[in-house]
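Just one protein chain is left out here, and the rest sit where they should.
Chain lettering (A, B, C and D) follows the sequence in which the chains are written, and residue indices restart at 1 in each chain.
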Amino acid sequence: MSVDVPARSAVASPPALTKDRPLTRPRPSRATGRRRLGPGRPVRYGWAVGPVLLFALWAAGSAAGLLDPRALPAPWTVAATAGDLIADGRLQNHLLTSARRALLGLLFGVAAGVLLALVSGLSRVGEALVDGPVQIKRAIPSLALIPLLILWFGIGESMKVITIALGVFVPVYIHTHNGLRAIDNRYVELAETVRLGRTAFVRQVVLPGALPGFLLGMRFAVTAAWLALAVVEQVNATSGIGYMMELARTYGQTDVILVGLVVYGLLGLVSDGLVRLVERRTLTWRRTLAG
Amino acid sequence: MSVDVPARSAVASPPALTKDRPLTRPRPSRATGRRRLGPGRPVRYGWAVGPVLLFALWAAGSAAGLLDPRALPAPWTVAATAGDLIADGRLQNHLLTSARRALLGLLFGVAAGVLLALVSGLSRVGEALVDGPVQIKRAIPSLALIPLLILWFGIGESMKVITIALGVFVPVYIHTHNGLRAIDNRYVELAETVRLGRTAFVRQVVLPGALPGFLLGMRFAVTAAWLALAVVEQVNATSGIGYMMELARTYGQTDVILVGLVVYGLLGLVSDGLVRLVERRTLTWRRTLAG
Amino acid sequence: MASHPGRLSPAVVRIEDLVRSFDGRRVLDGLRLTIHDGEFVALLGRSGSGKSTLLRALARLDHDVRGDGLLTAPDNVSVVFQDARLLPWKRLLENVVLGLDTPDAQERGRAALAEVGLAGRERAWPVELSGGEQQRVSLARSLVREPRLLLADEPFGALDALTRIRMHALLRTLCARHRPAVLLVTHDVDEAIALADRVVVLEEGRIAADLTVDLPGAHRTGGPDHARLRARLLAHLGVDLTGHEPDGGSGDETADGPRGEYEPAHERVRDTEEIPA
Amino acid sequence: MASHPGRLSPAVVRIEDLVRSFDGRRVLDGLRLTIHDGEFVALLGRSGSGKSTLLRALARLDHDVRGDGLLTAPDNVSVVFQDARLLPWKRLLENVVLGLDTPDAQERGRAALAEVGLAGRERAWPVELSGGEQQRVSLARSLVREPRLLLADEPFGALDALTRIRMHALLRTLCARHRPAVLLVTHDVDEAIALADRVVVLEEGRIAADLTVDLPGAHRTGGPDHARLRARLLAHLGVDLTGHEPDGGSGDETADGPRGEYEPAHERVRDTEEIPA
Partner (left out) sequence: ALDAQTTASGKDLADTKIPAEVSPDTELIVGNPSLKVALQLSGQIDKLPFKVEWANISGGPQCSEAFRAGALDVCSAAEIPSINAHWTGLDTKLVAAAFRKDPYANPIYELGIAPGAGIKSLADLRGKKIAYSPGQAQGALVLRILDKAGLGQDDVELVELASTGDVYPTALGNKQVDAAPIADVNIKRYLKNYGEQGATTLKHGLRDDPAHLWVLTDSVADPEKAAAIRELVKFWAKAQVWIDRHPDEWVEGWYVKDQGLSKEDGEYLVKRSGHPVIPADWTKAIERQQQTVDLLAKEQKHDRFDVKILFDRRFEKVGARAAAEAGGAS
């Protein structure tokens, strides 16, 4: 499991510059010697290896005839279908509609999640009121909620956005709340002694302290937004990626389903990557195992 | 938002014992004075307030005729239905089946999640291989995966357990991995200097360090297991709480649906509570905002 | 050198009968202490004797202290914690000016950082600092404020001799300017004598000694009076300088030991005492 | 008192031309140092001069040190970090015996905890300890091991005089038993002289002074030789004891100053130098 990635060493350079030779090099792990226990430096584009490999396996399996094309169409079939869908503008349309819904839902959901997390994280009464119901909401499958949602919010756009927001707000709430609760008490004491006001406390201690948690929550929130589409776009939708998939499912159009899955996968990878980028940018102060 | 819960003060006691009078009492927050910024001590049974209030609202709304009984039957209707279902043994049966599936799925899912998180958290090659595909999996709605899962694992019990495990492993993986990566580098250095072997490092530093993350993941995992039931028990199931709800939905038995929702809610609350109990037990060493 | 001199300035801190226990173990047990306005008190005591616990109680951070006496302390307290306690997600300057909302906060913060020798590092992250640098930032943070009471828990522990001397000077300047009451925890008896008006020793949960330092400025670091005070304090801490009479150190030693220097290896440890567990 | 005495025992640590920069700022710059088997070296230096950085490099924790020289250090190193660095999720005893897999690990851990005055606290959590107690646990953790090289970064900084003396004795016992090479960072010149065979001073990224302490045991804490060595070291750190000649401290001062005591308030700060930023 141990991998020893050489420290980014100086490139071969004229003798005068050999001063930059790394002096302690992580050594291959031997039973006796000291070994490096952390994961080492990030591999460049390492994140792409898995997905590319997965794709390669799929392509190879299809080409070798190991995969039943009725069950799992070959990548080129899927690509062709995607091409058709794009050519007649359908895929873009679906994506655009879905993206609008997802973004709106994300917006409201994140706002609600953070707000409720603050209410519940900073006061015991708030916690008593908010936390339980959130746990209940979280435990109820959204599929089962659809009739109730229709009842309360109709079948229009607002119902869809609300449902997405409901899906989004849960991970944001839980993670932010957990992040809040995990802030070292020593910092709270510090804030008290420098006489931070409550808002300043929230802004300067609570929010940055809970930021890692919040960002982890965001990683779930973005996918939750896309996932919620699969449910809400079953209701009175005429476009959207979820609608496209639902339709394909009732018809059993495996290739369209796969186009949808690939799109979902890409959306997931991209939005997760975005959140991670923000994570790296805003959490520069962390000196953690990730290095 | 600020609540000042009095420090658990000594009960009224004979003069000789007044030594135990708390000397610094958190004061009501005033603009000028010092205030307590942390949330204060946990309120006993505070967690129950929200759910109880929710229930009270539901009951009051139903009694006052504000809630449409067609959409949201009154608590007593639901209770009566639940009573019937319990009397003829059906509810217990469904629950038992579901619990078996959920537990099995949980078991495999958690094992897989932790293992993969270790592989991916401790080595860059592991990360390159594992992380991307997990993100993709996570981004794909399980509803949309069902056709593929049926394809690969048939329509029997194993397919159901696998689907649940797939739903469970994602949050366990992400949170454990995140927990791993958030372990302070200083502890890794320490482990290196006391020459911990790799397994000892994992056992003594990595796992306990990632425990808070893992437990947060578990909170999502347990609900994920229950939620997955709603999806998998639509496929070739003859019992189970998800099957019960699906059946009730096709026949429009709103009261049975609500019994299902309530059961889901209770299951969510209880399993979340269990994980939190474990959290409190195992994380005694943390001195955090939660206090 | 009598303890508790009658003073006229009002009391800033007044503690009577303070009790604090952890899991039944009484760390502070009926402690009494009064600190007057503008007074500089040094607090000595063994490791684990409860110094930090006392400071936390005074800063009103500890809501589990009990007793039937009273505990008054001003609201406007500034604390230098034993750990530097910098917010890891804020850069140095932001850490220093935390909670300061005067318009010149930034400038003052910059000046304070410069005073502790960290000019130009305003935008560094706390993790990038050496131990002593972190401690200095924490000091700077309390220097930019104007507290009525300054509680400092070993603020110079991780500093080299030169930097320490500079920090002493800095603290003196601050005290001269705003005249806050100061309670300074230190392990360095010389430091205590050099800086404080009064030195108190915490032992077994109470103030076991309370000595006024009324040496004239020039004699704060030498001379027989100084040596006597020093020996007495060290004796309270269990270190016997005399080398001859294992004296409990109860008052009027004469000029002692060969030279009364701080001589770690020669100093005798009273064998009857154990390090507090 | 010549630097670098010819020795026969083999070198445990050999560093030539070590460079370490942070964001372009060179903290260690062509540093050379050799430590022989069983040698006790004290490392002095201003706050931020790079002492901890050097220790990290020696412990092979820093994979970004560069240079065209060499860096050899044994695998069997034990480190007392500047922060106590206790695993917060392990109780004291577990922290002490971390990574120790001999059958008597528990007993040895218990004994070590007792030696640092924490008997009976085996099952406490690190957060429940006072600053000095944490430091002692960290010390105990390195004492239960038998390293070839002990790197200790201000291990006594947060301890009171008495506890410090006991810890000195403990360290001496350990050294006598296993004879590890020791590199001890300290800010206390007296401590350095009392404990070490050799004292080196880190300045501007290099070893600026390397003095052998060849005082006989009894003179380690007094006498003119001791005072001279002490003054010289303090001068290297920028503290001038003479009060008269602002000497750079480059070699052979004679018995200096009125009494050569450690007198913080009187000691002169060389005005030409700035505290390293």
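Everything below uses one rule, namely that a residue touches a chain if its C-beta (ideal position, glycine included) is under 8 Å from a C-beta of that chain, and two chains touch if they have at least 3 such contacts.
What you see is a predicted model, and the numbers here were worked out from it, not measured in a lab.
Within the full complex, the chain left out of the display contacts the shown chains A, B. The chain not shown here is touched by just one of B:R44, B:R70 or B:R281, and that residue is B:R70.
Although one chain is not drawn, the whole complex shows that of A:N93, A:N185 or A:N236 it is A:N236 that touches it. The omitted chain makes contact with just one of the residues A:I146, A:V188 or A:A225: A:I146. Summarising the interface, subunit A meets the missing chain with residues 70-71, 80-81, 84-85, 90, 146-147, 150-151, 154-155, 234-238, 243-244, 246-256.
Contact between subunit B and the absent chain runs through residues 70-71, 85, 90, 146-147, 150-152, 154-155, 234-238, 243-244, 246-254, 256.
Basically, only the chains that are shown with their structure count from here on.
Hopping across touching chains, the smallest step count from subunit A to subunit B is 1.
Multi-chain contact residues, meaning those touching two or more other chains, occur in subunit D at positions 60, 75, 83.
Residue positions of subunit A with contacts to 2 or more other chains are 34, 36, 186, 191-192, 195-196, 205, 286-287. Contacts from subunit D toward subunit B in the complex involve residues 56, 59-61, 75-79, 81, 83, 85, 87-90, 98-101, 125-127, 141, 145.
Every residue of subunit D that touches subunit C in the complex is listed here, in rising order: 22, 44-48, 51-53, 82-83, 116-121, 128-133, 136, 153-154, 157-166, 168, 187, 189-191, 194, 220-222, 234, 237-239, 258-259, 261-267, 269, 273-277. By the touch criterion given at the top, residues 1-3, 5, 29, 34-43, 46-51, 53-54, 68, 71-72, 118-119, 121-133, 135-136, 138-141, 143-144, 147-148, 151, 171, 174-175, 178, 180-186, 188, 191-192, 195-196, 198, 201, 205, 212, 216, 219-220, 223, 226-227, 229-231, 242, 245, 249, 252, 254, 257, 260-261, 264-265, 267-269, 271-272, 286-291 of subunit A touch subunit B in their complex.
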